[in-house]
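Heads up: the structure comes next, in structure tokens.
Apart from one protein chain that is not included, each protein chain of the complex appears where it belongs.
Moving on, here comes chain A:
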Amino acid sequence: MNLKRFFSRSASAPAARERLQVLLAHERASSGDSDLLKTLRDEIMAVIAKHMQVDGDKVSVKMERGASVSTLAVDIEVPFDGGKKAA
């Protein structure tokens, strides 16, 4: 029970340390709005909006910031009649 939990619990400080190091590396690099991922996300969305009507709820943008590699995944549901934008 409690005693078992106490002894099996692993230290949490190393996790805090690692999370902070990754986060701050990104925040320091992105001061002054020069965040590459954010720019990419905004421009990609703008290009897509030019060619089709984008329903905000049907778009999912996910960013995963890692220590050395970050990924940006844009997932858009394209409706059948969405190919043409109403002129």
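Everything that follows uses one rule, which is that contacts are C-beta pairs under 8 Å (C-beta built on N, C-alpha and C of every residue); 3 or more make two chains touch, one makes a residue touch a chain; residues count from 1.
Keep in mind that, in the parts below, contacts and distances are computed from a predicted model.
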Q. Which choice in "Septum site-determining protein MinD", "NADH-quinone oxidoreductase subunit J", "Phenylacetate-CoA oxygenase subunit PaaJ" or "ABC transporter permease" gives the name that UniProt lists for the one chain left out?
A. "Septum site-determining protein MinD"
Q | Per the touch definition above, residue among A:E27, A:D42, A:E64 or A:E77 touching the missing chain | A | A:E27
Q: Identify the residues of chain A touching the omitted chain, counting contacts across the whole complex.
A: 7, 10-14, 16-17, 19-21, 23-24, 27-28, 31
